[in-house]
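On to chain A.
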Amino acid sequence: MIAILLVLFPFFASLLVLAGNAVSAKKAALFFSVLELLLTFYAYYLVRIQPDATALGCTIPWIASLGINFKLQLDGINLLLVVLTNVLLPIIVLSSFTKSYKNAGVFYSLVLFMQMALVGVFLAMDGFLFYIFWELALIPIYFICLLWGGEDRARITFKFFIYTLSGSLFMLLGLIFLYQHTPGPLHSFDINALYKAGQGLDVKAQSFIFWCMFLAFAIKMPLFPFHTWQPDTYTTAPTQGTMLLSGIMLKMGTYGLLRWLMPMVPLGIAEWGPMAIALAVIGIIYASCIAVVQKDYKRLIAYSSIAHVGLIAAGILAFNTQGLQGALVQMFSHGVNVIGLFFIVDIISTRTNTREIAKLGGIRNVAPQFAAFFLIVLLGSIALPLTNGFIGEFLLLNGIFQYSAWIAGIAGLSVILGAIYMLRSYQNSMLGEPNGLTSTFRDLTVNEKAVLIPLVVLIIGLGIYPKPLLDLTGPAIQHLINSSLPIIKP
Partner candidate 1 sequence: MITLFIISLLGVIAMLAEILKFKKLLAPLTLLGLIAAMGAGVSEWNNPVFIPVFNNMLLFNHYALAFSISLCLVTFLWFLMAQDYLKTETAITDHYALILFSLAGGIVLTAFGNMVMLFLGIEILSIPLYILAGSRKTDLASNEASFKYFLLGAFAIGFLLFGIALIYGATGSFELNTINQYILQHPGEMPAFFYAGILLIIAGLAFKVSAAPFHFWTPDVYQGAPTMITAFMSTIVKIAAFAGFFRLFSTCFVSVADSWNQLIGILAIISMLLGNITAIRQDSFKRMLAYSSISHAGYLLLAILAINNHSAGAIFLYTLAYAVASITAFAVLKKVYALKNNDLIESFNGLAKRNPLLALSITIAMLSLAGIPPTGGFFAKYVIFNTALTGGHLWLVIIAVIASLIGVYYYFKAIIASWFKPATDENLIELSLQDKLLLIITTLLTLAIGLFPEFILNLLS
Partner candidate 2 sequence: MTLYLFYFLSFLAIISALMVVVSKNPVNSVLFLIITFFAIAGHYVLLNAQFLAAVHIIVYAGAIMVLFLYVIMMMNFSKESEPSKTKLSQIVATVAGGIFLITLIGALHFYDVDMSPGHSDPGAGLVGALGKVLFSKFLLPFEISSLLFLAAMTGVVLLGKKNNDNS
Partner candidate 3 sequence: MQTIHNIPMNMYLLLSTVLFSIGVFGVLLRRNAIIIFMCVELMLNAVNLLFVAFSAYLGDTQGQVFVFFIMAVAAAEVAVGLAILTMIHRNTGSVDIETLNKLKH
């Protein structure tokens, strides 16, 4: 029951915001998103006291003749992502308080609609429903980018749209293919049925499914070499759009990989997993190197995000407890960190009207608080111990190391490269003597602090005490592995 509430609440909130007065839209959106957050905490509580969480879900027949159900289930894995979504959303809304978007009602309505779709994607346990939410999530973000984006947005957002759609259509193909291999005549889209169906296929068919689905997830994350939509889109989108894209939407891909691909096609993974890991690891190095030479701050973070996500993907593909759990923790951490970074860049660009790193410098002299917050977020992002990033990265590397020490070694280079580009950019923008552009840089306002403080609390808090996340995901991960490992490693 709580599951369906989690999905529907943002939807109705979205309608209310749309119908309501545009002036108070942002406040209403904040209010609703905070309510949803409370609801999420309640769900967290329920899941923790009730190890068998099936009672929290729901299965409502939808298109019964096709075996399609409105099936939502909560477990540790997806609840983590729902928590991420619903924790970040108020922050994202809050981060827009200083901005005045045109047609604010529509904007916040789209944001809340997006929340609905995202929560739906994470909770859906029916292949068809998953796909529907998957696509639904694309539409609001497309419009957010299209209507409130920056230069050249029509072309770039469209490229983004069609690129991701191309992946998801192939995913649909894969899902239908699986669906048809569920026991007939009444086939089923139920995730467990799809698991069974996929596991029963031969190598060739599994490889086909693997690529169909992997393509969708790889594009969404994005993994090298399917990433070219991402830097442009991140750069062009309005900051809140970028936050949604990088903070939450990206996790759809990693989540999909974890939930909808890995247990489904064990032979396909055995056949192509190494190649996928190779892509992920190449992506880490490649994107990190490119991030080093970026001049635009948003672009730099975009590439760094590709690198981070490559590590997450590699951890998932390694498919062991540490890898998966690390991936989940890192999904959470990456969401928090990247939103922080984008918010910081947004502050810089609104105050100086530029995102070009070379034009900045010396901001720390005039805005020490800002510099301090930036540094903490940055440290989280480069995975310094006692920040959230470290927990994830350590577990991920641990998981990958169990898969292959060499790959872990190469993937670990991101630790060094990340430090290089992050510190370089920090130095170039924050340190040194202030110039004409930055000498009048105003330090943080109360509103901005209200956004950054929760983020910093999450960054450090989860770095020191990640237990809530680990305890939440642990049993679910174990369950996932136990139910599919005997097949993956016969």
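Per the selection procedure, all candidates are chains of the complex that A comes from, given by their letters.
In the analysis below, contacts are C-beta pairs under 8 Å (C-beta built on N, C-alpha and C of every residue); 3 or more make two chains touch, one makes a residue touch a chain; residues count from 1.
The model shown is predicted, which means the values in this text are computed figures rather than measured ones.
Engineer: Out of the listed chains 1, 2 or 3, which is the one touching chain A within the complex?
Structural biologist: Contact with chain A is made by candidate 1.
Engineer: If we count contacts the way the header does, which residues on chain A are in touch with candidate 1 in the complex?
Structural biologist: 62-66, 128, 131-132, 135-136, 138-139, 143, 146-147, 153-154, 158, 161-162, 165-166, 169-170, 172-173, 176-177, 179-180, 208
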